[in-house]
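First, the structure itself, so that you have it in front of you.
Complex shown without one protein chain; remaining protein chains in place.
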């Protein structure tokens, strides 16, 4: 079923829901999902509506402008219109760790993710053999301090060539340059292996062990230029005990990481994530 | 802030949201919360809308009939209209166990529950002394097989006299008669100390121990005439290990019971629970 | 590091821990893990001890008899002695669903499971292609009512040929015969997609939806002849809401299933599961 997804943001005032509902009703839109939110901090109104395209009276190409003209302009709305088809195109960046990669590929294989995965990019060759059964091209681009800028250029070329919409860093062990990040604003999802904002940076499980926490976590967030400080999409935790060594915490944490990252991908794919400042609305 | 809460149910069709939104907008209703749901099993549309009363153009007494005439009749809606004031009146039924009672009274004391508690009814005298600081009349009505019918009559008289809206069985250890229950349809909340539908009936922690489960739970539900089979409002669980004796499971379970029951009360107080068949919608 | 794992069961009496500790100390056993438990229901004492083999004074082949003679006989102990090497040999049985299979293979690939997987057996050919990167022989044995007995014979031959120690049913959609099960007592691990004992049998997510539960679960257990009634090894849960369709519950449940099954495998591999009646001790 083909669907349109409209996300709007504007100053909160009376009559917005009525106006949007009336618009969709007037053009025979069969609403599948609708969710609204008023942000307490900035006072803005947010709405996400999804409806069936087939019976809708406005051709796909004219929906946005029609909506803007008839509704959006009046309320000063910032609008984003998305369609569930064609499927978004996602690139996977990996290094040596496999747990997040397999979790994503498993969901892709079973049809749980409505996504195309045109390529996997890795700075290590290790995972190439084991993922070949999934039939996704695997690009090995080793990175040294000297080749980093060149490799990012090659990566960007590959992403453009394959018309990639967004990138998932599935425990990719390289820090992206600000220049690279600016090509994909709020379109690079990273999984950090701590419960942010605790334990930013390298070796968070070691830091967690040292502080003696009783719960560890993982955080999926959009990548911004400040390390591990981007808008949080999803988090989850696992209980640890004093018996657990750092190595065990790493293993227990991996179970959290993969689930958290996959949930974040799912929200992103369904256009359910809206960034507000450094926070996210998850229309769910 | 005085608010009105409208809950509607009807066959799903196009234009309902637009019609309701337009109605509220037309009469200057400042919407605070709105949530909708289409039940996959019976195909019905459900909606809950809350708005400020102060600026609303229709006097409180005429809202329901106006809405029915202008919107409801067209869609064949079943409507319920509630107000947050005056506060609902809740009766507490207890026996000897105190954990749920104290959890409820603590929230009542701190203002977390928008509720009046005109009376506590117990078939045991034990808890009377310790709750006196809360200033709520405590009625001790001991029950034997012979006096049960009489006591229920006295209880019903007390409930009527105090204009009680709904009843919470806070680990009340008596089974209510069908006749009693019919006075308060979907208005008696019970906490059962198992993860229903597992371990219906008496001594669920013993049954859980015997079956060797690794997780125990608690279930808040509306009381119906079939024991422990009414619509579930809320559930939660706690992890147990083989080391835990039945007595420890009882203690660990009590922490779940009290939280689950209090959450159910909170949903009920905010008119967020809608019963559909034997399931519940929680507008949240 | 080569280790021995001793599990003992006997009537509880004074001096058991002292006797076992003294035995291990006397022969220079460097204890890595030791855990004991007194079962409240049957009054038995259980103990699991793991120690390094390298420095131990008794040759591997004589440990059990020496222990029995010097300690076990005095207390009437039932003893099991295991070694972490050679690695246990695990067979995977699958059908069409891939989530549990990929989760297991991912852990196997990353070295999280200390196990050999000599073969995968499936009654459907679908998953063969996608798992070929893992290099594990995949046996497609289709099953009809008529061929079931024959196929089980072929499966048993394969298991014997590959010296399989235990079997994991990774969402294998066939019910094993009593005869088959008796070949692997407490050595077949199944994942049932409900929070047992609720929703035994087929289509548990449909049953959970119908009952209106707020939490769903999954249960890993040893297979016995009574369906879904064997000793529970591990369980976990996920919260659902009224919005979730059965299909969504299936998807959310799969995340729980795979984690629960993999945890159960991990406990089994480390010889940390001891069956007592129809319950399990998890030495952890």
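For clarity, chains are labelled A, B and C in written order, and residue numbers in each chain start from 1.
The rule is short, and it goes like this: a contact is a pair of C-beta atoms (placed from the backbone, for glycine too) under 8 Å apart; a residue touches a chain by one contact, two chains touch by 3 or more.
Because the structure is a prediction, the values reported are computed rather than measured.
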Which of B:27, B:83 or B:102 contacts the chain that the document leaves out: B:102
Touching residue (missing chain; options A:22, A:152 or A:234): A:234
Among A:24, A:188 or A:281, residue touching the chain not depicted: A:281
Option from B:43, B:133 or B:178 whose C-beta touches the chain left out: B:133
Residues from chain A at the interface with the omitted partner, ascending: 37, 40-41, 195-199, 209-215, 217, 231-237, 241-243, 245-246, 277-282, 284
Sites on chain B contacted by the missing partner chain, in the whole complex: 97-99, 102-103, 105-107, 109-110, 112, 129-134, 251, 255, 259
Those residues of chain C which, in the complete complex, touch the missing chain: 14-15, 17-18, 21-22, 24-25, 28-31, 34, 36
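In this section, only the chains that are shown with their structure count from here on.
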By count of C-beta pairs in contact, the leading pair of chains: B-C
Intercentroid distance (Cα basis), chain B paired with chain A, Å: 38
Averaged-CA centre spacing for the pair chain C and chain B, given as whole angstrom: 41
Two or more partner chains touched - positions in chain A: none
